[in-house]
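Shown here: the complex without one of its protein chains, the others still in place.
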Amino acid sequence: MAQPQKVVLAYSGGLDTSVIAKWLSVERGLEVVTFTADLGQGEEIEPARAKARAMGIPDKHIFIEDLREEFVRDFVFPMMRANARYEGDYLLGTSIARPLISKRLVEIAHETGADFIAHGATGKGNDQVRFELSAYALDPDIKVIAPWREWDLTSRTALIAWAEKHQIQVPKDKRGESPFSTDANLLHTSSEGKVLEDPWEETPDYVYSRTVNPEDAPDVPEYITIEFAKGDGVALNGDPMSPATLLAALNELGRKHGIGRLDLVENRFVGMKSRGMYETPGGEIYARAHRGIEQITLDRGAAHLKDELMPRYAELIYNGFWFSPEREMLQAAIDHSQDKVTGTVRLKLYKGLASVVGRKSPYSLYSEAHVTFEDDAGAYDQKDAEGFIKLNGLRLRLLARRNRDA
Amino acid sequence: MAQPQKVVLAYSGGLDTSVIAKWLSVERGLEVVTFTADLGQGEEIEPARAKARAMGIPDKHIFIEDLREEFVRDFVFPMMRANARYEGDYLLGTSIARPLISKRLVEIAHETGADFIAHGATGKGNDQVRFELSAYALDPDIKVIAPWREWDLTSRTALIAWAEKHQIQVPKDKRGESPFSTDANLLHTSSEGKVLEDPWEETPDYVYSRTVNPEDAPDVPEYITIEFAKGDGVALNGDPMSPATLLAALNELGRKHGIGRLDLVENRFVGMKSRGMYETPGGEIYARAHRGIEQITLDRGAAHLKDELMPRYAELIYNGFWFSPEREMLQAAIDHSQDKVTGTVRLKLYKGLASVVGRKSPYSLYSEAHVTFEDDAGAYDQKDAEGFIKLNGLRLRLLARRNRDA
Amino acid sequence: MAQPQKVVLAYSGGLDTSVIAKWLSVERGLEVVTFTADLGQGEEIEPARAKARAMGIPDKHIFIEDLREEFVRDFVFPMMRANARYEGDYLLGTSIARPLISKRLVEIAHETGADFIAHGATGKGNDQVRFELSAYALDPDIKVIAPWREWDLTSRTALIAWAEKHQIQVPKDKRGESPFSTDANLLHTSSEGKVLEDPWEETPDYVYSRTVNPEDAPDVPEYITIEFAKGDGVALNGDPMSPATLLAALNELGRKHGIGRLDLVENRFVGMKSRGMYETPGGEIYARAHRGIEQITLDRGAAHLKDELMPRYAELIYNGFWFSPEREMLQAAIDHSQDKVTGTVRLKLYKGLASVVGRKSPYSLYSEAHVTFEDDAGAYDQKDAEGFIKLNGLRLRLLARRNRDA
Partner (left out) sequence: MAQPQKVVLAYSGGLDTSVIAKWLSVERGLEVVTFTADLGQGEEIEPARAKARAMGIPDKHIFIEDLREEFVRDFVFPMMRANARYEGDYLLGTSIARPLISKRLVEIAHETGADFIAHGATGKGNDQVRFELSAYALDPDIKVIAPWREWDLTSRTALIAWAEKHQIQVPKDKRGESPFSTDANLLHTSSEGKVLEDPWEETPDYVYSRTVNPEDAPDVPEYITIEFAKGDGVALNGDPMSPATLLAALNELGRKHGIGRLDLVENRFVGMKSRGMYETPGGEIYARAHRGIEQITLDRGAAHLKDELMPRYAELIYNGFWFSPEREMLQAAIDHSQDKVTGTVRLKLYKGLASVVGRKSPYSLYSEAHVTFEDDAGAYDQKDAEGFIKLNGLRLRLLARRNRDA
C-alpha cells in the first residue's frame, strides 16, 4: 500500500486550523505535519503541541519554533529601512510575517518529504496570496491547499458541527461568532470584519488589545532614545538590545502611551476595499525614529530616491511579493543607502504621539556652519545662488518666451 | 532726463523689507512699488501702507491685497489633492505661498511698467529660488533683485545702522537679534535658525505660536466632520465654507488641540540640511481628512499612482517649480482622479492627534457585500483567487525552477 | 417559453470564430449576435456577413463596421503621444486594438439586449485579459464567454471535426496546422507560435507580410516630412490627412523600405515569456517622428517626466488596463504636455531605417542664440554656471567630507 502523501500545515492550535488539520487527514487522506511559530503574537505556542498530539499527530511531525528574532532581524528591520507604509499609513504588520511562515513551511516540507503545504487563510483576503506566492517562489513544485477556498464549512455552525463530529474540542468562547477577526505578531495586531465593516462607524474601544486608549495614557510625556547602527535599531535608552528585544520593549512603551492605532480603509490585492484597525505600538515609534536618524545621515539624493521607491516597495510586500526579484532589487538599493545611518534619536511619547525631538550622529550631514544665519566664515557663497537659480530657470524662461511669442 | 526704472518689492512692512525698499531707491536709483499681501499670516497688513507712505512712496505705488481665498483655492487645495508631503512629513506651507506672491509681483510689474522685482529672501534658503523661478516662468524678461545676496548689510548691527542713517524707524524688539526666524501664512508658521540650529536640542516651547502644547490641550476629545466635493473641502460640521474660511476654522481647532507640530531636519534645494519647526494645525487635519475620503472614493489604481507620483510632486513645489510644465502635468493627472472624491470624513481631535474615525460617500467604492465575512450572496467567488494566485505566481515559479536547475 | 439569452461575439468570419458562433448556439443555447470590425487588418470584412447569414444569424444581429478612423484617432494616436513602447521596443499594436473591440461589443450588447459577450482568444495569452478587463470596466454586469478556456476542441483535428459535423465550411488552407498565428490591424501585424517558438532561431522571411526584407528595399533613400499639430500627425509631405489615412500612407512607405520589423521575447501578463515577431511599418516611422518633434517643442521637465511615466503607461496598455483610472490619469498628464507639439519632422527612409534628419516648429524651444559657439550677445552668462555647479555639488561635498572625516 502506498504511503499517504504529507502536508505541512500552518497551525495555530486554534479551532479553525485544528479543523483544517483533521479535514486534510479525513477528506484528503493526507498525513499532517503541523508547524506552529512564535512570531510574538502574545499567545503561548506550547499548547499547540498537546492539541496536535490529541489529533494523533506524531511528535516528529509537530514543529514548534520561536522565530521572533529572525522575524524582526530579517523581515521587519529590512522593511523599516525603506520607511515602508502602504497607502500612506499602514506599517504592513501582517504582510511582513507571511513570507517567513511560508519559508518555514516549505523548508519543513523538504525536511519531511511533504508535497503539500496548507494554510487557514480565506479566499477573500491578501494572506492567501502572500502565503502562496512566497511558497511558489521558494519551491516551484510545492502544492498548496487552501481549505477555505474549497470546503463547504463556510458557516460557523457548519464548522462547529464538523469539529464536534470529528472529536475536536470547541472552546466555549468559540461557539458563537467572534465580533471581529484578528491577527497578531510582534509588530502589530490587526482587526477586521463584523463590527468594523461599516467604515463610517468608529472602532469600538474593546477592539483594541495592544494599546491603551490615548485618553487613558499617562498625563506626563516620556522621553526615550533609540540608537541605530547602519539603518537598524540596536539600543534603547543606551541599553543594547537584539532586534526582537528592542521591538518588544518599544511595544511596551507604545502600549503605555497609546501609540500606533490606525483606522484604515485599504485596497486589497484581490480587488476589494476592506476596513481594518491596526495597532503597531513599537513599530510606529521605530518608524518615526528611523526617519529621524535618516534626516541627518542620508544625503538628499538618497533620501528622495528612497521616498520615490517606497510606495512600490510597500505595495510589493502588501501584495505578497517579498520573494521576488524586484523586491530584492529595491532592497539592494535601500540597503546601499543605510551604511552611515548610525546615531541616536530622541523621542517624546505622549498620548498617542511619538515625536522626534532630537537626533545626533557621528555621521551627521547637517552642517551648522552652512546653514547658520550667523557669519558662516565663507562656508557658503550666497552669490552662487544667483547662477544656480539662473540656470535652473533658463528652460522656464525659454518656455515662457516661446509661449508668449508664438 | 530719463525716468528712473521701477521695481516691485514684496513688502511686509517690517524692518528688513523697509530697509530694502530704501536701499533699492538710494543705492540702485529705482522707483519702488510695494506689494503687501494678506496670506493669512495673522498680522495686519494695513500698517504697511503708512510705512510705505512714510518712505515717500506714492499711493498709486502701494499695493495691498487680501489674497487669502486665492491662496487656499488655487494653491493650497490643489496641493492637498496630491496628499503632498515633502520628505515624508512637511506640508509645504512656505513653499506653496511663494508662487502666488511672485505671480502678483510680476502682474504688478506689468501694470506699473516695472522692469524689476525684488524680495527679501536670503541667499542660503529655498525662498529665493521659489520667488525667482516663479517670476522667470511668468515673465522671461523680468529682472530680479535679491539684496541679501548683494549688499554688505549682512550683520544685524550694520542693517540697523543703515536703517537709522536713512530715517527708517527701528522697533525696539528688532534692535536685538531675534532668537529664531519665522514665516507665516494661513497654512502654517515655520521657525528656523538660532536656537533651533542644533538638531539634537528639543524645540523650546516658546517657539510655537500657532498651537497649544498638546499637554495643555483639552482632556476631552472633540469630534468634527469635514465634507469634500471633487477633492476639495467644502464644509465643516455641516456648515458650508469657502476655502480660506474652512482652513481658518480648522486652524482654530488645530490650535486648540495642539495639532500639526513638526520638528524636521530637511534637505534644502540649495544643497544643505536645515532644521525647521512647523506648525500646520488646520493643514494637518485637512490632509488627514483628505486621505480619509480618498480611502473610500478612489480606486486602487488611482490611489497607488498618486502615492508614487507624490514625492516628485512635493519636491517640485519645495524646489520652486510650481509654474513648470511637469508640475502642471502631475496636477492634471491628480485632478483627473478627484472627480468622485466627495463625501464626509469624521475625525477625532485630541492632544495633538487628528484621527480619521469614519468616512462615508455617495460615491463609495467600499462594498460590504464583497468584503464581508458573512455570506456574500455570490458577490465574490473565492475560487477565482486560485487562478489569480497561480498566474501571479507563474513567473516566480519559472524563476525558481530556473535558479534551482541551472 | 423563455427567450434565449443573447451573446455578442467578436467575429472575424474565419473558421475559429465561426465554430465559436455555432458552439455558443448549440452548446450554450444562446442567440448569437456577430460583430466584425475593420481595424485595417487588410482583409475584406463583408464576407463575414455572408458567413454569418449562412449560420442562420438574422441581419439585424450582424454588425459590420469600419472603425479605422476611431481606432487611430482615439487609441493609436493618444498612445503615440506617450512614446509608448513595451519592454523597450514593442509598439503595442495588438494591445491597443482590444479595448476598442470590447467597447463596441459592450455597446452592441446594450443595443441588442445581450447579457453576454464572447471572444476567440485563448487562455494563455494577453488578449483574453485585454478583452475582458475592458468589458468589465465598461459594464460591470456583462458576462464573458471565452470558449477556448472552456471547451475541449483544443486540437485542430477536434475543431475541424466539430465544424464539419455542424456544417461549417472549412477552407482548404485551414485543414492543416498553420505554421504560426497572426493578428493584424492598421498599426501592425504580429506573428507568434510554432516556427517562432525557439527564440534562438531566426524568424523565417516568409513570416513577414507587411514589409519587404530590408535587403530587397530600394537602394536609394526616400525623404518624407510629417506635420504634427498638438501632438498628433496631420499631414504627410504637406498633404493634410485624417489619422487613419496618414497611418495607412506611412504603412505603404514603411512596407516599401522594410521598416518596423521586430523580433522580441516579451513577458506576458499571465506570467510566461513568449516570442513574437512584429511588423509596424507606419507606426515605427510615426513614433520616431513624434519623438523628433517633441525634441524641439517639449520642455526638459515635461520630456523627462514623460520618459519616466512611459514604461508604466505602456505596461498598463499591454496588460489590458486601457479603461482604468490610472491610465486615464497618465493620459491627462501626457495630453497636457502636447499643446505645443506642433511642427514638421523630416525623415530619411532607407532599408529598415527611419531616421529623423530635421525638425522645425513655430513653437521651437531650441535657441541658437543660447547654444551657439559663436558670440551669443549676452543671451547666456557663462559665469552663472559656476554657481549652478557649486550648489548642485554642495550636498556631494558635504557627503564626501562626512565620509572622509567619520
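A, B and C label the chains in the order they appear, each numbered from 1.
FYI, contacts are C-beta pairs under 8 Å (C-beta built on N, C-alpha and C of every residue); 3 or more make two chains touch, one makes a residue touch a chain.
Treat the numbers as computed from the prediction; the structure is a model and nothing was measured.
J.: Mind giving the shown chains that are in contact with the missing chain?
T.: Within the full complex, the chain not displayed touches A, B, C.
J.: For the chain left off this view, which of B:R149, B:R210, B:R300 or B:H336 is in contact with it?
T.: Only one of B:R149, B:R210, B:R300 or B:H336 touches the chain omitted from view, namely B:R300.
J.: Which of these touches the unseen chain: A:S12, A:S324, A:T342 or A:Q382?
T.: Candidates A:S12, A:S324, A:T342 or A:Q382; residue touching the omitted chain: A:S324.
J.: Just the residue numbers, please: which parts of chain B touch the chain that's not shown?
T.: 299-301, 340, 362-365, 367, 370, 380-381, 383-388, 390-392, 394-396, 398-399, 402-403, 406
J.: Over the whole complex, note the residues of chain A touching the chain we left out.
T.: Within chain A, the residues that touch the unshown chain are 267, 270-273, 298-299, 301-302, 304-306, 312, 321, 324-326, 328-330, 332-337, 391-395, 398.
J.: Extract the touching residues of chain C with respect to the undisplayed chain.
T.: 83, 87-89, 122-124, 128-129, 132-133, 136-141, 146, 148-149, 154-155, 181, 193-194, 197-203, 214-215, 219, 221, 261, 263-268, 270-275, 291, 295-296, 299-300, 303-304, 307-308, 310-312, 315, 320-321, 323-325, 346, 348, 350-353, 355-360, 364-368, 370-373, 375, 380, 382-386, 388-389, 392-393, 396-401, 404
Here is the rule we use: only the chains that are shown with their structure count from here on.
J.: Taking mean CA positions as centres, which chain lies farthest from chain B?
T.: C
J.: Between chain B and chain C, what is the separation of their C-alpha centroids in Å?
T.: 42
J.: Could you work out how far the Cα centre of chain A sits from that of chain B, in whole Å?
T.: Using C-alpha averages as centres, the distance is 32 Å.
J.: Chain B: which residues touch two or more other chains?
T.: Those would be 267, 270-273, 299, 304, 312, 321, 324-325, 392-393, 398.
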